[in-house]
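Quick one: the structure is below, and I'll ask about it shortly.
A protein chain is absent from this complex, but the other protein chains hold their places.
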Amino acid sequence: MPANVVETTFHVRYAETDQMGIVHHAAHAVWLEEGRSHWMRARGSSYAQFEAEGLLLAVSELHLRYHHSARYDQRVTVRCWVEFVRSRQMQFSYEVIDAQNQTLLATGYTKHTCIDRSGNVRKIPPHWQMYLQG
Amino acid sequence: MPANVVETTFHVRYAETDQMGIVHHAAHAVWLEEGRSHWMRARGSSYAQFEAEGLLLAVSELHLRYHHSARYDQRVTVRCWVEFVRSRQMQFSYEVIDAQNQTLLATGYTKHTCIDRSGNVRKIPPHWQMYLQG
Amino acid sequence: MPANVVETTFHVRYAETDQMGIVHHAAHAVWLEEGRSHWMRARGSSYAQFEAEGLLLAVSELHLRYHHSARYDQRVTVRCWVEFVRSRQMQFSYEVIDAQNQTLLATGYTKHTCIDRSGNVRKIPPHWQMYLQG
Partner (left out) sequence: MPANVVETTFHVRYAETDQMGIVHHAAHAVWLEEGRSHWMRARGSSYAQFEAEGLLLAVSELHLRYHHSARYDQRVTVRCWVEFVRSRQMQFSYEVIDAQNQTLLATGYTKHTCIDRSGNVRKIPPHWQMYLQG
């Protein structure tokens, strides 16, 4: 894991479970997103600020591997880091773990393309490049 | 029930269940929304068209009463109708029923306020008044 | 507001927004649920424990009134308290506020019926009555 890991911890919500009695697999995609939101907050800016400058980091790829079930009320931690930043694209990687005993629940990554409000691909501006490369 | 009822039918999705083994109560709010989306489509326009004219029908109130559980794979029907239309507000009402045996699953209503993209309250334009009053 | 108010605070998730640019109204139903989950944790037990005893608090009614929009990244606080506990039913009430400036975003309540895993209505056991009445 690289040096720029940021962790965010929260309780599993009841609405995130399904009739298997465990967390629905799509909920993890939302957790990863909250993980990268927190990554940006923890480093002194925010994704809201990125959008305020007229740019979006649209998700171009999502991958999740599920190792152990998560359950309602459990405290889970999302570990998030930047895997790479290129001119127009970047990747966040993630581990989802049990906050108490550190069991690995899921691993994943998301790739993002920088676009503007019209959907055109744009370069990630230099000050955001620096920020993201940390 | 008034004359302007429109029905839309779909299967319950797995993600809509929770660990009680039944549909999570928040999923019904999304079903009502799909019911009113379909109401507008069925009457020859769409809510997308409403937004294309720069206006929004923001939800100001939501009420749901749950009578019987809904389950994964069940076919449910949302019956939706306009309860009233005023100058700046309107109400949709709903019944959610089992599509096969007509059991009443839930009843509800949503109240909406017409606003613009800046969040200012606006009058519902005359052509939309006519359309909504059917 | 009664004495048994418990507050829980979290950031608005990106997935909770919709194309109006604000939080989708159904997300609040999940926030209320997280509010009552936290109410139970804060008072030394948990809803998970309630279910572990074979009982469920099924939602029989949901009401939400939306006062101001919530936005991505905003910190919101859910204030939750028990409005009443009867033999087989109970009600939680809620306020959702901006965590920073205390603006009231939404108010609501949920009514719950105690059932068992077969869906039969059951009395809320005495030790849970005491716990819930605080």
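Each chain carries a letter (A, B and C) given by its place in the written order, and its residues are counted from 1.
To be clear about the criterion, a contact is a pair of C-beta atoms (placed from the backbone, for glycine too) under 8 Å apart; a residue touches a chain by one contact, two chains touch by 3 or more.
Remember, predicted model here, so these are calculated numbers, not experimental data.
Chemist: Which displayed chains make contact with the chain that has been left out?
Modeler: Per the touch rule above, the missing chain touches A, B, C.
Chemist: Among C:Asp18, C:Glu53 or C:Asp116, which one is in touch with the chain left out?
Modeler: Within the whole complex, the residue contacting the unshown chain is C:Asp18.
Chemist: Given the contact definition stated above, which residue among A:His63, A:Arg88 or A:His127 touches the chain not shown here?
Modeler: Answering carefully, the residue with contact to the hidden chain is A:His63.
Chemist: List the subunit B residues touching the unshown chain?
Modeler: Touch with the absent chain occurs at residues 10-11, 13-15, 29-30, 33-34, 37-38, 41, 46-48, 71-73.
Chemist: Just checking the interface: what residues of subunit C touch the absent partner chain?
Modeler: Given the touch definition above, subunit C has residues 14-15, 17-22, 24, 26, 72 touching the missing chain.
Chemist: Can you list where subunit A touches the absent chain?
Modeler: 19-20, 22, 25-26, 29-30, 33, 51, 56, 58-66, 69, 119
Quick note on the criterion: only the chains that are shown with their structure count from here on.
Chemist: Same or different for subunit A and subunit C, when you check if over half of the residue numbers at their contact belong to both copies?
Modeler: Subunit A and subunit C contact each other through largely matching residue numbers.
Chemist: Looking at CA centres, what chain is most distant from subunit A?
Modeler: Farthest chain from subunit A, going by C-alpha centroids: B.
Chemist: Averaged over CA atoms, how far is the centre of subunit A from the centre of subunit B? Could you give it in whole Å?
Modeler: 32
Chemist: Two-or-more-chain contact residues of subunit B, please, as numbers and ranges.
Modeler: Residues 19-20, 22, 26.
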